[in-house]
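Of the protein chains in this complex, one is absent; all others appear in place.
Showing subunit A:
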Amino acid sequence: MGSFQSLPDNHQYRTLSQNTGFSLEQIGILHNRFKQLSQNEETLRRDDFKTIQDLESNPIRSQIIEAFFDKRNFQKDDVGSAQEIDFEEFLTVMSYFRAPTHHITEEQREEMRRAKLRFLFNMHDTDNDGTITLEEYRHVVEELLSRSGALGMETAKGIADAAMLEVASISVGPMAPDEFFEGITFEQFLKILKGVEIETTMHIRFLNMDTTVLCK
């Protein structure tokens, strides 16, 4: 109970480091940040994220916060949404944003890619049925354009539809008029995002260097 409150316990950190791949120093820094956000409590709640001012102007703020509480991202084969998360879970979610180290094998790179894309997929697939349906995709685009007023909302539907059609045509090919395309599965998701080099794009530089600027 009180172990997290006391001085950083190297043993705890070492296990965390092994699980998530962060260095001990990075874990220390993130722990400080965690304590700052949670106001020195042991767990983090959704409300704590509201204290971050810069996050308020982010259009996909709610989705990002949800991703932190999404049990699918904790790598424990659990589903559903948590009410509060502890430091280990916080760190696990952060570990999706690590950059590939210099010497990793091709398979490890592929695995990292899949993990990151899985994280993205989970962010879109809110009802956890394994596919991103048209409604869910529309929601994604609407959120992205949520700062653009009514004009954005109307076009959002069109954009989402166009995107969905594109995925359908690439992955399934010609379909008869009465066939139905369920939604984007994870494999298809991997395919359409092949062009975006996820493992290098989706990372925070902070985690590579040891200097920090802790801001409010």
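Everything that follows uses one rule, which is that contacts are C-beta pairs under 8 Å (C-beta built on N, C-alpha and C of every residue); 3 or more make two chains touch, one makes a residue touch a chain; residues count from 1.
As a working rule, contacts and distances are computed from a predicted model.
Novice: Which choice in "Sodium/hydrogen exchanger", "NAD-dependent epimerase/dehydratase domain-containing protein", "Geranylgeranyl transferase type-2 subunit alpha" or "serine--tRNA ligase" gives the name that UniProt lists for the one chain left out?
Specialist: Not shown, but named in UniProt as "Sodium/hydrogen exchanger".
Novice: Looking beyond the chains shown, say which of A:Asn58, A:Ser81, A:Gln108 or A:Asn128 touches the absent one.
Specialist: A:Asn58
Novice: So one chain is hidden, and I want to know which residue out of A:Asn40, A:Gln108, A:Asn128 or A:Ser169 touches that hidden chain in the complete assembly.
Specialist: Hidden-chain contact among the options goes to A:Ser169.
Novice: Hey, which subunit A residues sit against the chain that's not shown?
Specialist: 30, 33, 36-37, 49, 52, 54-55, 57-61, 64, 68, 94, 97, 99-100, 102, 120, 123, 133-135, 140-141, 144-145, 147-149, 151-152, 154-155, 157-159, 161-170, 172-181, 192-193, 195-197, 200-206, 208, 212-216
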